[in-house]
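The structure under discussion is supplied below as C-alpha cells; questions concerning it will follow.
The complex appears here minus one protein chain, its other protein chains still in place.
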Amino acid sequence: MPGNSFGRVFRITTWGESHGPALGVVVDGCPAGLALSSEDIQVELDRRRPAQSAITTQRKEPDEVQILSGVFEGKTLGTPISMIVHNYDVISKSYEDIKDTYRPGHADYTYDEKYGLRDYRGGGRSSARETVGRVAAGAIAKKILALEGINTTGFVKQVGHIVAEDIDFGEIEKNPVRCPDARKAPEMIKLIEGVRREGDSIGGVVEVQTTGLPQGLGDPVFNKLDADLASSLMSIGGIRGFEVGMGFDVARRRGSEANDLMYMGGDGRLRFRTNNAGGLLGGITNGEDLVVRIAIKPTSSIPKPQETVDKYGNPKELVVKGRHDPCLCPRAVPIAEAMVNLVLVDHLFMHRLSRIGES
Amino acid sequence: MPGNSFGRVFRITTWGESHGPALGVVVDGCPAGLALSSEDIQVELDRRRPAQSAITTQRKEPDEVQILSGVFEGKTLGTPISMIVHNYDVISKSYEDIKDTYRPGHADYTYDEKYGLRDYRGGGRSSARETVGRVAAGAIAKKILALEGINTTGFVKQVGHIVAEDIDFGEIEKNPVRCPDARKAPEMIKLIEGVRREGDSIGGVVEVQTTGLPQGLGDPVFNKLDADLASSLMSIGGIRGFEVGMGFDVARRRGSEANDLMYMGGDGRLRFRTNNAGGLLGGITNGEDLVVRIAIKPTSSIPKPQETVDKYGNPKELVVKGRHDPCLCPRAVPIAEAMVNLVLVDHLFMHRLSRIGES
Amino acid sequence: MPGNSFGRVFRITTWGESHGPALGVVVDGCPAGLALSSEDIQVELDRRRPAQSAITTQRKEPDEVQILSGVFEGKTLGTPISMIVHNYDVISKSYEDIKDTYRPGHADYTYDEKYGLRDYRGGGRSSARETVGRVAAGAIAKKILALEGINTTGFVKQVGHIVAEDIDFGEIEKNPVRCPDARKAPEMIKLIEGVRREGDSIGGVVEVQTTGLPQGLGDPVFNKLDADLASSLMSIGGIRGFEVGMGFDVARRRGSEANDLMYMGGDGRLRFRTNNAGGLLGGITNGEDLVVRIAIKPTSSIPKPQETVDKYGNPKELVVKGRHDPCLCPRAVPIAEAMVNLVLVDHLFMHRLSRIGES
Partner (left out) sequence: MPGNSFGRVFRITTWGESHGPALGVVVDGCPAGLALSSEDIQVELDRRRPAQSAITTQRKEPDEVQILSGVFEGKTLGTPISMIVHNYDVISKSYEDIKDTYRPGHADYTYDEKYGLRDYRGGGRSSARETVGRVAAGAIAKKILALEGINTTGFVKQVGHIVAEDIDFGEIEKNPVRCPDARKAPEMIKLIEGVRREGDSIGGVVEVQTTGLPQGLGDPVFNKLDADLASSLMSIGGIRGFEVGMGFDVARRRGSEANDLMYMGGDGRLRFRTNNAGGLLGGITNGEDLVVRIAIKPTSSIPKPQETVDKYGNPKELVVKGRHDPCLCPRAVPIAEAMVNLVLVDHLFMHRLSRIGES
C-alpha cells in the first residue's frame, strides 16, 4: 500500500500539503452509534495549534475542522468520516527563497530525489501541518477509548538536559511547555526562550502513558502493540527514537533487575511489582499502565546561517526565515497522544476477534 | 489484518510454535528470476542458531531449512516461496513445571489473558524460535539487495555498561559476541560469562548499518522508512527501544548541532557533513548510510529464584530451568539484519512506482 | 480493513453520503510527475452526471470537482490526491416520507440492521452518488493508462431484450443510451421511455473493452485480473452479475469450442484465433482485448405502488417519489470504465515488480 493510511480495522488516510487549499483525513472503520460533533475534534486541534503561547510559533492557523461525512444527527453512521481543515495563513512568498535551496534537516532534498519535484511551500506534504489529520482522527479514537475507561496522557518529559522528575498529570496543561513537574517547567521554558534568542532550537522527550487498559491488546508477532506504537510514533516528523517502559536503560540491566515480578493484588487481580516492561509482555497489554517515550529532535528551521546547496548543486548559506517553534515538544504532545490512541482503538477492535466464543 | 504478516509488496507470513512439528515462513512478492537455493537461506539460519559458542545456549537446534515452493531449477518463479524448518530438539518435559506458572518477563500470562489458552511448551508462539522464519525470509531480501549494491551489517554495540567504540566490520564475526571493537569484545564476553555464573543475564544494544542505499527509499507519511524499521525491529521479542542516527541523544542537542549540513562532494553528489539523521530526511533515504539501534532486554529466563503466580492465582517461587542465552544480543544480530533487509526490499520495490516515467 | 478503500498500490478511499455536505475520494499511490488538472476529472464526472438527456433523471447535480491536494503547478506530487464534490441539489424533504419505510430493492433495511441507524436522505452512503469519487479517481487512472496506450471503452450492450449487435465505438456517445449499435439505439431508447411511462424501470448489460494491454497484467492466485475486475464491478450498486469473455455461455460449450487456439501473427507476435477468454489466461492478460460485462438490475425506485414494511414492522404501500433513471445502464458506463481503469493501473504498477531484473 502507499504510505498515507494507518491502521487495520480502524484506518485513517491523511492528505494535504502545508500550503495547499486544505488538509484532512478520512477515518474508515469507526463503528456506528458513537456520539460525535466537530467540537470533539476541535478541542484536540486547538491543543495542537500554533501560537498557543509565547514559546511556540506565532503563525496563525485557526485550524477549524469541518466534518463532511459519516455523522448524521450527532451519531456516527459506520461510514467513512471525512474531516477537512482549510488553510488560511498562507504566506507562500516567504518560502520563495527556499524554492531551490535545500534546508538542512528538512526533507526538501529527499522529496526532490524521490519524486522529481516537490511543493516547496512550507515543506508541502513533509510539513508538520500534516499532523492536523492525525490529531482530528485521534480525537475520535479518544472518544471510543473513553467509553472503555481507557485514557491517554502525554507530557514533555525532557527538554535539553532538563528532565521532569515528579509526574503530576494535573500540572501538564498548566504550563506552556506541558511539563508535569511544576518545578522543572520554568527551567524548561527558560531554556527554550534562551535558545530562541540565540537563533537556535532544542530537542526533548515526550512521554505518553495510558491507564485503564484491559489485558490482551496486541497481535503477535508483527503487530505487537509496541511494534505498532513504534511505527505510529516514529512516523511523526522529527522523531529519532522510541522506547517502551525501561527503554534504552535496559541495556545496562540484569534480568533480575529488569523482570517485573508478579503477585496477586488485593482485588484478586494479578499485578506486577514494577513496570519496567511498560505495560506489555510479548507485545500484549498486561493490565499495567502503558508507558512509551519518543526522542524529538531540535527544530531544523533555525535563523542561524547554515551551509547547504541548492538543487543545481551550488553551495549556499541559508538563513531560514519564517516563524518556527524553538522546541517541538509542547505541540508534539497532542500528536503523540493521537497516534497512541489510534493504535489502541485498532487493537481494541482486533482483540474482540481473539476468541471463538466472543460473538 | 491479523498479526503474522509483514511487508506490503514483499510480504512475509511466519507461522509455528517453538515445540510444534515445524516453523516456517511464506514469502509472497519475490520477483521471478532470482537465483536462490536452500544454501542461501541456511547460511543465515546458521548465524541465528543456538550453540554457536560458549556464551550462547547449548540447545541443539540444527534448523535445517527446506524450500517447498516458489523455486524451480534454481530460480524464483514469482510465486510464493514457502520455507520450513522442522523441530527436533524438543524436550517438552522440561517445560511441564511451568505449564501453569507464569514466568516473569515472558508472555505466558498475556497469552492466557488474550487467547484463553496457550502452548506452554517453550513459550509456544512467543518463543524466540519464531524468528527462524524471519531470518529465512531475510536471506532472500539480502540477496535481492546485494544485486543493487546494498549491504546491511549488524553488530553488538553495547553489553551492560560496555560500549564498542571502534567500529570495524571485519572484527564482528571474529568474536562470539559479534562486537566490532576487538578491544571491547573480550570485556563483553567476560561480563556475559560473569552474569551467567551468577544465574543472571544482561541487556545490550545492537546496531545495524546499511551501505549502498540509493536516495528516495521511504513512503511518507505512515510508511516512512524509520517508521517501518521501528515496527519491524520492535516486533522482535525482548526489544525495548529503537533509535535512528543520533537517537535519544538528540533530546539534549540544539538545532545547530543536530542538523546535517549539505555540500557537494567531489564526485558531484550531494553529501552531508555529518550523519546525525542516520541516513534519512523526512523518512526517506538521503544517500548516507542508514544507522539504527535497538535496546535489548536481559534474558528473562534466569535460574535465580523469582516471585510469581500460577494461573490459579497462587503465589509461586520460580527457578527457570532449561538452556538459555545469558545475553540475547549476539544472536539478535542476524535477526535484526533480516528485519532491516525485509523493510528495505519492500521500500526498494515501492520506490520503483514513485514517478510516472518509470515504466 | 474497512470497506471504503480499493486497490493495492494505486489505492482509493471514497467517502460521503448522498445528502451530506460533500462527497469525495483520496487517491494514494499516484506517481509523481503526471500532468493533472481538475478539467481532466470534470470531463468524466460530466459523463456520469444526471440530467444529460431525456432518458436520465432530471435531478440537477453539477458535480463540480475541486482538487485539494497532491497536485502542484499542474503536476502530481506523489502525495495523496484529495478531490471533493459539494452537494447542492439537496431536497431532503422529498425523502421524509421514506424516513421510516423501507424501499424495496434498496439498502435501507440492511443498513438499519447492520448499523442500528442510517442517513435516510437519498440513500445516504448506499446512494449511487457514492460513485462520484470512483469516477473522479478513475479519471486519473485513465490518464496514466493512456500514457501506455491502454484505452478502456464501455457501452450499453443490452437493455431489456434488446441486444446491440454491431459494436462501433464511434456510435457510443452519439446516442443518449450509449449504445454502440446505431440501429439498436433507438429501440433501446423507445423501450426505456416506454417503461418510464408505465412507472416502471428496466435492466440491462454494460460491456467494457480495453485495448492496448501488454501481456502479463494480473497477480495469481487471488488477485487474478478477472477476480479484481469482478470485485471492482460488483461493488457498484445494482450489479447482479459479472462475466469475462464468453461468460456464462461457456457453460454450454465444449473444450474444443472454448479454447482460443494460438498462432504467430504476421508481426511476430503470438496471437489467438478467437478471444473467448476475454483477454486473460490464468488471470493474466494475454495481449488480446479485455472484454467484461456486468448485468445491471432495473432501477429499484419506481413510482408503481409496492408492498413493504416500515422500521416498526407495520405493513406499508410505498410509491417512491423523486427523480430516478428508468434505466441505470447509460450512466453506469463511465462508472464501469472507471472501475476497470482503477484495477488496470493497480496491476500495471504491480506488474513492474514481477521480475528481478526490472529496476
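Letters are used for the chains, namely A, B and C, taken in the order the chains are written, and counting of residues starts over at 1 for each.
Everything that follows uses one rule, which is that a residue touches a chain if its C-beta (ideal position, glycine included) is under 8 Å from a C-beta of that chain, and two chains touch if they have at least 3 such contacts.
What you are looking at is a predicted structure, and each value in this text was computed from that prediction instead of being measured.
Peer 1: Which candidate, C:Asp119, C:Asp219 or C:Glu337, sits in contact with the chain we can't see?
Peer 2: From the options C:Asp119, C:Asp219 or C:Glu337, the contact with the absent chain belongs to C:Asp219.
Peer 1: Determine and list the chain A residues touching the chain excluded from the picture.
Peer 2: 1, 8-9, 29, 31-34, 76, 78-79, 144, 147-148, 220, 349-350, 352-359
Peer 1: Considering the whole complex, not just the chains shown, which residues of chain C touch the missing one?
Peer 2: 1-6, 8, 14, 102, 104-111, 113-116, 125-126, 130, 158-161, 195, 200-205, 215-216, 218-224, 226-235, 237, 239-264, 268, 270, 273, 277-278, 280-287, 295-302, 304, 306-309, 313-315, 350-351, 354-355
Peer 1: So which bits of chain B touch the chain we can't see?
Peer 2: With respect to the unshown chain, the touching residues of chain B are 1-5, 8-11, 13-17, 20-24, 26, 28-29, 32-33, 66, 68-70, 72, 75, 77-82, 84, 114-119, 124-125.
In this text, only the chains that are shown with their structure count from here on.
Peer 1: Based on the averaged CA atom positions, which chain is farthest from chain A?
Peer 2: Centre of mass proxy via C-alpha means gives C as farthest from chain A.
Peer 1: Averaged over CA atoms, how far is the centre of chain B from the centre of chain C? Could you give it in whole Å?
Peer 2: 45
Peer 1: With chain centres taken as the means of their Cα atoms, state the distance from chain A to chain C in Å.
Peer 2: Taking the average C-alpha coordinate of chain A and of chain C, the gap between them is 39 Å.
Peer 1: At least two other chains touched by the same residue of chain C: list those residues.
Peer 2: 1, 8-9, 29, 32-33, 78-79
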